[in-house]
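Dropping the structure in here first, questions after.
All protein chains but one are shown in place.
Should a chain be cited, it is by its letter among A and B, assigned in written order, with residues numbered from 1 in that chain.
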Amino acid sequence: MAEVVIEVNNLAKYFPVTRGLFRQKKIADVKAVNGVSFTIHKGETLGLVGESGCGKTTLGKCILQLIRPTSGEVIFESQDLCELSDKELVPIRAKLQVIFQDPYDSLDPRYTALDIIGEPLRIHEISKGKEYQERVAEPMNLVGLAPYMAERYPHEFSGGQRQRLGVARALALQPEFIMCDEPLSALDVSIQAQVLNLLDDLQQKFGVAYLFISHDLSVVRHISDRVIVMYLGKVMEISNRDELYKNPLHPYTQALLSAVPIPDPAVEMNREVIVLKGEVPSPMNPPSGCVFHPRCYRAFADCPKVVPLLADAGGGHQVACLLYETSRP
Amino acid sequence: MAPLLEVRNIKTYFQTQDGIVKAVDGVSYDVNRGETIALVGESGCGKTVSALSILRLVAEPAGKILAGEIIFDGVDLLKLSDEDMHKMRGARISIIFQEPQTYINPVLTIGRQISEGLEFHKNMSPREGMQEAARLLKLVGIPHPERRIYDYPHQFSGGMRQRAMIAIAIACQPQLIIADEPTTVVDVTIQAQLLELIRNITKEFNTSLILITHNLGIVARYAKRVFVMYAGNIIEYGSAMDVYHFPCHPYTAGLLASVPRLDEPRKVRLQSIEGQPPDLIAPPRGCAFQDRCAYSIPQCLNEKPPLQEIGPNHYTACWVSQKGTRPWQK
Partner (left out) sequence: MTAQANIRVATRPHHTLWGDAWVRLRRNKLAMAGGIFIILLALAAIFAPLLTPYTFAKQNYNAILQGPSWTHPMGTDQLGRDTFARLLYGARTSLAVGIFTQFIVICIGLPIGSIAGYAGGKVDNYLMRFVDVMYAFPDILLVILLRSVLGGSIFNIFLAIGLVAWVNIARLVRGQILSLKSRDFIAASRAMGGMGRHITWRHLLPNSLGPVIVSITFNVPRAIFTEAALSYIGIGVQPPTPSWGTMIQDGFGLIFAKPYMLLFPAIALALLMLAFTFLGEGLRDALDPKMRR
């Protein structure tokens, strides 16, 4: 197994909800991320799936310390990033990069493509003059943008091209890890394939690790090596990619997979759709016991009472569900 | 039996700073009673504009429906007076938009918004309207409807707002519902709920549905016939089975190949379509897809291919296909 790049231990992020005119009193916590642990290895893609409100974006931002976690550890190069100040993080940030979801919002509209890709180089004061030009030209080339586009502004590019620009910017410092926060959601279907292939190629070439956050299960299956399924701030299931899609254990995973329509009318005609009842509850007031039990079609008496822990189901497959816990300490 | 809706050769153009954008450039399709069809395409292909054209909701003076006919239940909508058209909207044809926030008035309660249409089209009193609103909210699966009619839109979650929008759309029992990307902004499990709800409603009331989307999976699950749009034109249409299993246009084939499928073994590399859609201000002379097409022949550059029948009720606008070959079929 390749070496571990990032180790996340018991990460939690609570957002306080306050009320009051002068002295704000805390009345509740929005438990966006509620105790998550996993590891990411060198050169691998860890897919993170879940629906809105599950905390996946918050988790991604916590790992990069763009949001400071409430508790837990994020270990990178033997250091806990949560303990480091913003200033101390600067050299480390060169190795941990991001690709954002919105290709319109993630680029400064006043910067040319050259400026955008070069910004990380300028912040870290790497190279001037000719070397700078070369180091900016290379990522542009790698993502398939022509050199004359360097002087253009973001509004002159299409959505797919802007996203490529974001990828180029993330590559400029040759990072070890890139957090991809729903990078394809805002793109058209045929452009998604382009960017997905690009991300794949770059990983093969540079051995960069990805945390690929998405709500699109088909896309996650394509690019990930391992997959985590999150719901309401907690991990429901972790597994190798093929295992998860062939043999989903958690009822939530099963419902998710069933809800994804397959682009083939013949297949769809014969499929049963598991329709979950109700909606995702508010993270301010998560259900007791297993957070999924109110919507679970296989819930039984113990589910509201006991919080299931992530248990090993064999072969690297872990699931947090009372259906699979044979013994409890 | 005659189709409920026949869109014939519609042209909708927009005047912009840089020139005239030919958003919809000669599009025809039809919907039978009780049938669900899908308009598929990516952003900018004109599917939304063509739907707005049906309801004459195109933003004037910049946008104009220049040519064509829209025959709904025997009447040409484009020739109706504004007043008569107003009576159509919401009553006989209604529309569900992509983002509930932009379409629902934030300062009116949900009950009032549903009731508005009922008061106008069905001459109900406000009290009757609110009662009916509660009944409709129950129909679309919103719990405690008798209380919820007094709530404001911001007190509903995203999925609930979309359900409320569906309630508004079905309030006057329309014959046709246009659903423009109704589930793009919601999660996959909510999407399943909403689409199943729409399916049940259309089945129960025999309502026709035009489903506009870029999601090929939804189309496969819910639509009987499919119309594929590209750069303001329909480039292929037929039954869902035919179009998905025997695509007769390289764009359709390319789209299908670029979507990863959960039920197939994982492909090592997705097939993508290189390049981007053309500029609608100066569309190319020949086939609009030609510069991205791996199978084009010289004729494609010079002449725009018309829609021709390639199989029983299966039409395509592609020279290569019309010559009898389908090199993209594996």
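The rule we apply is simple: a contact is a pair of C-beta atoms (placed from the backbone, for glycine too) under 8 Å apart; a residue touches a chain by one contact, two chains touch by 3 or more.
Every value quoted in this text rests on a predicted model; they were computed, and no experiment measured them.
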item: Absent-chain contact - pick from A:66, A:269 or A:309; value: A:66
item: Residue in contact with the excluded chain [from A:42, A:152 or A:298]; value: A:152
item: Selected residue (touches chain absent from view) among A:2, A:17, A:123 or A:307; value: A:123
item: Contacting the left-out chain in the complete assembly, out of A:2, A:90, A:269 or A:309; value: A:90
item: Residue among A:150, A:173, A:267 or A:280 that touches the chain left out of view; value: A:173
item: Chain A, residues in touch with the chain not shown (by the definition above); value: 61, 64, 66, 86-87, 89-91, 93-94, 96-98, 100-102, 104-110, 119-120, 123-124, 144-146, 148-149, 151-157, 166, 169, 173
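Methods note: only the chains that are shown with their structure count from here on.
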item: Distance from chain B to chain A - Cα centre to Cα centre, in angstrom; value: 31
item: Touch list for chain B against partner chain A, complex; value: 42-43, 157-160, 187-193, 196, 214-221, 240-241, 244-245, 254-256, 258-263, 266-267, 269-274, 276
item: Contact set on chain A toward chain B in their complex; value: 51-52, 158-161, 188-194, 196-197, 200, 215-219, 221-222, 241-242, 245, 255-268, 271, 273-276, 279-280
